[in-house]
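Omission of a single protein chain aside, the complex is shown with its protein chains in their original locations.
Going by the order they are written in, the chains are A, B, C, D, E, F, G, H, I, J and K; count residues from 1 in each one.
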């Protein structure tokens, strides 16, 4: 574990349009901005980040399966947060430590967005800070992998 | 806003016993450890941190009222997260930007801990990373105050 | 009962900030304005009004216990309306006739503000008329004590 | 608005029998007593009160439509409080400011009487003070129309 | 009570079309057949039966009010069984002993027909026997009025 | 069907104590009184009545099975009304036409007595008329068997 | 069926005020505009349209009964959509094919407007297109009557 | 907007088998028949229709993203109507005006088909008219785009 | 009441296997141990204890009926606590004062064991103390019978 | 553990008024009577009892924290039973064995008093025996501490 | 375990009438046919099958207790599946491995048949294959006992 860590950064449905999508909720930053932000941190920490986005639930599951040698996952499941038991099972099956992140504060939106199917099988959840939620998630994951959760 | 920021760090009921309390859930770190961790960050950023803990709901509300000139709040409402409409109202009344943090992953615990009354009136919520949840909360708040939420 | 009546006017959590708090919901009048309004009526009617506000649930209960020789209570339990069985029990234990008042129309707000735990043990409830809700509550209570509810 | 105000006082189903109906709940006063009580106040304030009672939901809606030039409504929807979306829509359609009143404390009765469909579109609700609920409702409405809700 | 009893026989909405309406549920008998059946029994027992049918909820309430000198009511509220608190209040207001009857077995139909708002304020309920439900209701009411419920 | 009909009259748990049991709810008549009342009707109509009471759910099911040559059943399932799917299945399995009867008005009692598991598989239900509920049930059943439900 | 069809166009409570009522929800067109729009289509298709509006539930039921020789109904039950079992029963009793229409998109409004009691007994439902919902409903009904639903 | 409009016509899972699938519910017409029907209308109106069907939720989302220059969407989400928050988000993200259509009357089917996750973010919903639901949806959309919803 | 009291000690289904049954929940003591423990107390107090256990709901009801001259009951209804309205009715019918006891803390087990159908008709409930729950129940009952509940 | 045990006896809100409070529910005994009753038992068993009552939730939590060297707790949380997660957490945090007691039978009162938040983290619960519930709780706790729960 | 296994085959209420009971749901085969089918398999595998059927819940519990030396149970609890916590407790108390079987597909029937109280304490559940469900259950149990569940 002295070597470079491989961390998957997974974004769920509709996030490819980030920045054009309802900016009053999600902000005007794009996925590219998010990647730049995270790369800065990763370079300092010698973390190997791999980015993936898909609108297809099964493709995300396949991607997690294929990369199950990864050390950790930062995942924004977007709409799948609330509907996908299959994604939850993919996380428990592979056993990769994961942190769930959300751009918006899901606790302040529609009723059906308040319960997460995936969070209970993650280390923790971060929501409400725009693309910085991803960065905070990476820090939290990195900290967790380095020393364990205190 | 070029000056030192004043940030309240508020901890709710039973957190005074942190470190002795169910360590398998909350870890062995104490509130003192948490304060040290946060002070390191605060010194670098010229943030003025003020710490407060109480087991009395009304005392926390009074404290928020008396310090309503603060620039932000990092708050772990603990059990009050799920029962205190009064605390929620204190946050909206004073209008101070707040970030809600939790040591444990509340989404993976008892049913009655999954819904937060306070999170909908905060900027966001961070849960599951032990005392680092506080630090992540401070970073998120600092970032929010500096540039706004992107 | 030919003598001056003693009426408690109790205000719950966050009402000390009235006038600064979300004015689009609660108006710009303060607790002081409310007291002036009520004192005008009280003077004419030879009523002895005593005002009390606290953010601590237990302090309100203690206050009711200590003043259980009062003839009546006008109470705005604020957030405690929806969460405090203890306050409800304090009203039934002391048996003092009470009228519940609210500044805003609680029936038109969040779902969790639509049910009152205290109203079922009061004479009645008045909600939606700003600080005049207090005055209407006092009139209703005075009328009730003078002739009984018709 | 310096002139006489026209206020509709509307009573819903079964209230024509007031005084004979379950006096332990509703008291022994009649609709006539209520009208006398209100007329006293109205004369002082130069308010033009018009009284209407019907057991037919649609007739009440028609009446509101036909009198939509009125300045305000004091309405006791009785049983329709809990079942009539059409009456609610009549209030929002005409846009006349209204105050909902109830003789008994509906919060202390059967479960199905605790939720009001009409209160969310009124200024406020007054319940539990017998025929004085009507008078308090008139005062509240008058106050609201004169200065706005503070 | 040695004299002729006056019993109201009230039928709710859509029952005027009885016999043409979904005969597989309600049978092919008409309201006229029902009246003949009941008149046979009434003649023997010296009961004065008065029949009333309306599709307007308020007209049924008015009718009950105007005939509140009646000794009893056999009522088939039809669809109003499940929606009319006003009709329930009319029965409790006038205090006339009533028996609720239904042509079809409401317990075996749609979920929303299984709970009755009016039955809790009646002596009892009879459902499932076509127009004979009316006759059984009359017998039950007659028996109740003669000797009290044993 | 020109011959004597065999009708089972089945009473469920605790009805053996009828007359001593909560007389304010169930009246002071006994099962013996009920049998006398029914025998009078049965003699006129050449019906062969057989009475059975048990506190054991399975014994009632056995009894129905053993007498499945019967022409009909008048059954007061008492507490089993609300808990016994097995009794419901016994009625559908044997296919004997049944009428459900209750001494008290179950619609006016505790919430858990308002829904019947057995009524949906009976011809109809009669409740609220003391031991006359049994007699009315017998008449309804007899009528049903003679001419079909109209 | 080669002749002119008679189609009833029924509008429920408060729709007589269409155009003045909450234009941000319902638009500024009136019932008269709607009738003109429909008449254009009807003339081409040799359809005999009859328009009816009432705020009284029972009057709408009576109207449907009296016109049960009609070939079809376009109905906007407005608030009755969600509360009137009696109106639902009127549609099933008369058996006239009906299409339910709504001006606003009821699926995007208050929770209590999302479920329709009448739609399950109609051919279909159209909602959200202002007064054109009526026209679309007429076309759909006409198509259904001409060739059956494909 | 004087030019040809581009309208997407999207059909969800299992609709590729239309015509062979449960014809008693969905009719015997195929997707090809539906396309012919719509093309007739489109030609007259100079609308450019593009048809798309997929059984994969993510492919539909991708398709909407890739065609977000379209002027409108007629969409039959089929089973995804009730389960896909991701599809809902795709509609709000791209902001293309959409009309939801259904072949069968979803309000008259299983309970889980009565609530739509996508309808609240559409202009309106049309259900119950077989393949003509698509045509009506196109007309409604066309009308909406031409003059706005009245 | 100066004489020996007769107290029934009733144990419900599966308690005959006590001591062999899931000892981590119920302990290793047997029903015999429980009887010895209670007999010690009973001898001192001149109480006549009678023990009964059955797995058949109806047999327990029969036993209570046959011993309705008893002065009190200590009952552990086991699984019937949550399912038997008939047992509840047996307790209210005979009117014998009863105390409900449980070996395990039912409030800390499966959701379906948290509500008791029988406790509301008992004097009180004791749960969580192994076979000492029986002894505590006897003391509580003895105290209640001697002086009434204070 | 051969030495004197220290047992906390904690009483929640409104219990300071015991004896004057709704005597038909809680009896006429006072907290002083309760203390006398318990001291008799404690003297025999060489138990060191410490009594505490407060109406402030946080003060009870503080008291438990400050006395976390105690061997056990007998606690009557009164209204906090049903609302205080913080009190529940105080019990689990300190890990002191506790027994929950109630004067009245909470299972036979309002619906909202039937579920306890604290009982699942206690050894057991005793309710319904007036001030003797405290004594029984002490015995149960003493027994538990001496030999473990059998 | 090299010897003959003893397997109990238990059938719950109303199954004694199998073959005559609602054949469109349960088929025309009898319990005797089921026994023949199973005996064929048992003979080959040297399994000692014992058959038991009862309509009395407590008798089934007694039977399981008396045969708690058995190696396994194939049980069709019929209606008790959904109502008997006592039967569930009998399975956990004795600890005999059990397989739950159903003739019909309980997932496709009434809502109240979809949840099983007993299945969670069995190895697994098989439903929908007529009397072959028993045979499949025996095979599954035999396989489980031979090699453990893989």
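Keep this in mind: a residue touches a chain if its C-beta (ideal position, glycine included) is under 8 Å from a C-beta of that chain, and two chains touch if they have at least 3 such contacts.
Being a predicted model, the structure only gives us computed values, none of them experimental.
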Which displayed chains does the hidden chain touch?
A, H, K
Candidates A:29, A:88, A:107 or A:144 - the one touching the absent chain:
A:88
Taking the full complex into account, find the residue in K:47, K:61 or K:140 that is in contact with the omitted chain.
K:140
Identified contact with the non-displayed chain, of K:49, K:86 or K:119:
K:119
Could you pull out which residues of chain K are in touch with the chain that's been left out?
27-29, 33, 99, 105, 107-108, 114-116, 119-133, 136, 139-140, 143-144, 149-150
Contact with the hidden chain only, please: which chain H residues?
12-14, 16-17, 20-22, 54-59, 78-80, 82-83, 112-113
In terms of residues, what is the contact footprint of the unshown chain on chain A?
56-59, 61-62, 65, 83-86, 88-90, 92-94, 117
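Note that in this section only the chains that are shown with their structure count from here on.
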Among all the other chains, which ones are in touch with both chain D and chain E?
G
Quick check on chain A against chain B: do more than half of the interface residue numbers occur in both copies, making it same, or fewer, making it different?
same
How many angstrom lie between the CA centroids of chain C and chain G, rounded to a whole number?
49
Can you list the chain A residues in contact with two or more other chains?
none
Pairs of chains satisfying the touch condition:
A-B, A-H, B-C, B-J, C-D, C-J, D-E, D-G, E-F, E-G, F-I, F-K, G-H, I-J, I-K
